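Removed: one protein chain of the complex. Kept in place: all other protein chains.
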Amino acid sequence: MTEATGGIEMEEDTSGKVKKFLYVNRKAPYGTIYALESLEVVMITAAFDQDVSVAFLDDGVYQVVKGQHTKGIDVKNFSPTYRALEGYDIEKLYVEKESMETRGLKESDFLVPVKVLSAGEMADLMLTQDVILSF
Amino acid sequence: MLHTVNKSPTERNALESCFKYLKKGSAVLLIEDGVYGALKGTATTKMVEQALKSFPIYALYPDVEARGMQDRVIDGIKLVDYSGFVDLVAEHPTVQAWL
Partner (left out) sequence: MKFGILVNEGPYTHQASDTAYLFAKAAIEKGHKIHRVFFYHDGVYNSSRLTEPPQDDRHIVNRWQKLGKDHHIDLVVCVAAALRRGIKDENLQEGFRISGLGQLVESGIQSDRLVVFGD
């Protein structure tokens, strides 16, 4: 394990315990660091073999739109990382329908395959989760 | 599920959003600036009173009192202290923060 995963210092045995972790993203990228740093937690969770789902609601839907070019603001473009999630076996990405529509977005605007859920369906998904993290 | 909301409904859409995701067994706890969502006579009072018909809504009293809002809380919103906050977290299988 690397320093980043902190695996070396694990005092308790978590092997075998699998919980459902849901990451709720409600903030736009670049204006604040939450989108980037929450993505880092998502990847570490997969490294722990947990059952990971990622939800984009409200302005969070902007995190996964295509065409992000950040050279002008001199900030690292981390949007390709969403495409890399699949390689970490993180495929459960959800976008809330109304959040998407009120922001003028369609499924084809997103840079990764997502499942579009209504708020009611998203709420049902949330109820199945063991740990919900918001950033 | 317990939903905590820590921002004022006139500052952010967190409370409005949160309400879209409430299901049977949900409860809402307003903390920090979120307690402004517990007040009578505001633009969001009707929305909160409507939710109150189906879901228990709590407000963290120390935050209400700190902001001088203790005489303006909507009837039906239950006031709790930090000990009550802990109990609410323990009573619900999961807790979700609407930031």
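What to note about this one:
Chains: A and B, in written order; residue numbering restarts at 1 for each.
Keep this in mind: contacts are C-beta pairs under 8 Å (C-beta built on N, C-alpha and C of every residue); 3 or more make two chains touch, one makes a residue touch a chain.
Because the structure is a prediction, the values reported are computed rather than measured.
When the full complex is taken into account, the listed residue touching the unshown chain is A:Val131, out of A:Ala28, A:Leu117 or A:Val131.
Counting over the whole complex, subunit A has residues 1-7, 9-10, 12, 14, 17, 19, 21, 33-34, 37, 40-41, 44-45, 47-48, 50, 130-135 touching the chain that is not drawn. Residues 4, 6-7, 31-33, 62, 81-83, 85-87, 89-90, 94-95, 97, 99 of subunit B touch the missing chain (whole complex, contact as defined above).
Note that only the chains that are shown with their structure count from here on.
Per-chain Cα centroids separate subunit A from subunit B by 26 Å. Those residues of subunit A that touch subunit B in the shared complex are 24, 26, 57-58, 98, 119, 122-124, 126-127, 129-132, 134-135. The touching residues of subunit B, when paired with subunit A in their complex, are 1, 13-14, 17, 20-23, 25, 94-99.
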